[in-house]
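Contents: one structure, followed by commentary.
With one protein chain removed, the remaining protein chains of the complex are shown where they sit.
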Amino acid sequence: MERTLKEIAELIEGVVLGNDQITINGIQSLDDACEGEISFLSDNRYRDRIKHTKASALLVSAKIESFKGPQILVSNPSLAHAKIAGLFSMPVPRFPGVSPEASIDKTCRLGRNVSVYPQTYIGPEVTIGNDVVIFPGVSIGAQAKIGDGSILYPQVTIYHACMIGNRVIIHAGTVIGSDGFGFAQDGIKNIKIPQMGIVQIDDDVEIGAHNTIDRAAFGKTWIQRGVKLDNHIHIAHNVTIGEDTIIAAQTGISGSVQIGKQVIIGGKTGTVDHITIGDRAMIGPGSYVYQSVSSGEVVSGIPIMPHRKWLKTLRIMPRLTEHHERLRRLEKKFEILEKNND
Amino acid sequence: MERTLKEIAELIEGVVLGNDQITINGIQSLDDACEGEISFLSDNRYRDRIKHTKASALLVSAKIESFKGPQILVSNPSLAHAKIAGLFSMPVPRFPGVSPEASIDKTCRLGRNVSVYPQTYIGPEVTIGNDVVIFPGVSIGAQAKIGDGSILYPQVTIYHACMIGNRVIIHAGTVIGSDGFGFAQDGIKNIKIPQMGIVQIDDDVEIGAHNTIDRAAFGKTWIQRGVKLDNHIHIAHNVTIGEDTIIAAQTGISGSVQIGKQVIIGGKTGTVDHITIGDRAMIGPGSYVYQSVSSGEVVSGIPIMPHRKWLKTLRIMPRLTEHHERLRRLEKKFEILEKNND
Partner (left out) sequence: MERTLKEIAELIEGVVLGNDQITINGIQSLDDACEGEISFLSDNRYRDRIKHTKASALLVSAKIESFKGPQILVSNPSLAHAKIAGLFSMPVPRFPGVSPEASIDKTCRLGRNVSVYPQTYIGPEVTIGNDVVIFPGVSIGAQAKIGDGSILYPQVTIYHACMIGNRVIIHAGTVIGSDGFGFAQDGIKNIKIPQMGIVQIDDDVEIGAHNTIDRAAFGKTWIQRGVKLDNHIHIAHNVTIGEDTIIAAQTGISGSVQIGKQVIIGGKTGTVDHITIGDRAMIGPGSYVYQSVSSGEVVSGIPIMPHRKWLKTLRIMPRLTEHHERLRRLEKKFEILEKNND
């Protein structure tokens, strides 16, 4: 596929500096770009690489004097990159139609223009929307519902009765609707509390590989519109995650936690259960969230504290043994002083 | 399904206060219960919700004056909830018999009343007990054994020769019997140490989604009766986990660790290898277990220390930068004092 620079600039509402009639056939990083490709500067750390790039054009937020080719000025080069990459990226591979090697229960309703790969299982009374792609090894339990345009990559499991919205992307191996971890103690034995609820995933959610999202004890575990989850994330039963929230890899959210909208949570973070994290809060990586976080708060750490304080605390950590010595020294001096004063 | 309150009370050995002839058709949380359903108060944090509940009856540990309907008095409302939910919960979906789309080696022995979904693989000389349910995508390696009444959810992998007991529940994607992580160094190269043992899972164990339990180098990795594991847990080779122990999500247990009975381990905890954790020990979430823990000990933290001390330490953590300043100030003052004293 080829586009003129003018066409590209129109897509991203940018302004071309230089010849807007050159044709572009791809987008690449500064280091790897070839002639005919456009590249971008989204982070000033990479400014040096512009000298050596072979890209034919650049996306920039301010004119780069040292680059001789045409440039497109945009306010947000990352966003422009995302949109242009959409033009040139390989489309998601699609099986042509429904494979005869798929196992599809005859009570299942399939939408139009669906791709179902071989080695898949779709259970009784499942509803599959239009334009859905179901990769090999996917298993969809009874009465589940998959909305229009969603993509389930290989080995995804959707347990019975779970609801997946429109344009949801779920990467390989992710499990939606396994039982929440609930047991009641009967003397020394642990008796399973049946998990009677479901998982509901709303529109435009993207879930990375190897997430587990447990079904609710009652009601639903609920991932709202536009949420983006990285890999290896654990979402316990009855959690709600608000719209457009982003969570990085290997984080675990404990039971019944309520997370607001547009929250950002760093990787490897853990929370206690039954707390609330307010809208637009930010939580740094590796944090231990032992209590609720208010809207707009920026916290980090073990345990969480204001983010700047945690950054300072990290600088103090390697000095704790030194503190220990200094404290002891002061105490000794003081002792001597006290003796002398007697 | 409907039961009278009297029938329910008998099941859970409770005492009915009020009309025991009303019929109950479900159990729900206080917020979501409708007329005809029973609810429960297992945590006093939710006491306020009783005012607004539409439940027709309640499970309580002491009479709630403000609730007008009949109540069942029980000593442990959580346990009663677990048992009643078992009455009303949707049974595990079962494929009717053995799917012709399953791949079952002809040397495999299948018990009575087995459900085998399509898209499953059962290898040579495998033994499957009675009443077992095997969901789509499950793979069971040669010579493995699955006991009566066990449930393997989608995409579970059982490697060759591993032994699964009776009434074991394994959630989607969990891997039993992958090679332990063992390498010997040959100069700069790492030479694989063949992992010649197995994994043995005893009766009544429940394993969440996406656990990995590695086979032993020699002998067995052993999960004993009644153990309950949450999601994303890693159990390394040659670990033993004692009866009725509970481990929360994203915890990792290193090689050859021996864990006793009725231990409780919080989420995101990690251990060093070759240590022992005694019976009934409790280890808080996010802990770094760098040494053995005695029976009955309650520890937490990075590194583990008595749990109460860790709680205090967490309160001190945000004050470390302040300590730093105070220490410096004291030292300066002392210096001046010393000079003046000269």
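Which chain is which? They are A and B, in the order written, and residues in each are numbered from 1.
The rule is simple: contacts are C-beta pairs under 8 Å (C-beta built on N, C-alpha and C of every residue); 3 or more make two chains touch, one makes a residue touch a chain.
In this text the structure is predicted, and so the values were computed from the model without any measurement.
Q: Of A:Gln262, A:Thr276 or A:Ser292, which sits in contact with the chain we cannot see?
A: Final answer for the missing-chain contact: A:Gln262.
Q: If the hidden chain were put back, which of A:Ser89, A:Thr107 or A:Ser294 would touch it?
A: Checking the options A:Ser89, A:Thr107 or A:Ser294, the one contacting the hidden chain is A:Ser89.
Q: With respect to the chain omitted from the figure, which of A:Gly18, A:Gly36, A:Gly111 or A:Pro285 is a touching residue?
A: Final answer for the missing-chain contact: A:Pro285.
Q: Touching the left-out chain: which of A:Ile191, A:Ile275 or A:Leu327?
A: A:Leu327
Q: What does the interface between chain B and the hidden chain look like in terms of residue numbers?
A: Touch set of chain B with respect to the missing chain: 103, 119-121, 123-124, 137, 139, 141-142, 155, 157, 159-161, 173, 175, 178-179, 181-186, 188-196, 210, 212, 214, 217-219, 232, 234, 236, 250, 252, 254, 268, 270, 272, 274, 288, 290, 301-303, 305, 309, 312-313, 316-317, 319-320, 323, 326-327, 330, 333-334, 337.
Q: Take the complete complex as the reference. Which residues in chain A touch the chain that isn't displayed?
A: 27-29, 31-32, 45, 76, 78-79, 81-83, 85-86, 88-90, 93, 99, 101, 117-119, 135-137, 153-155, 169, 171-173, 206, 208-210, 226, 228, 230-232, 244, 246, 248-250, 261-262, 267-268, 285-286, 302, 314, 317-318, 320-321, 323-324, 327, 330-331, 334, 337-338, 341
Note that in this section only the chains that are shown with their structure count from here on.
Q: Can you work out the whole-Å distance between the CA centroids of chain A and chain B?
A: 25
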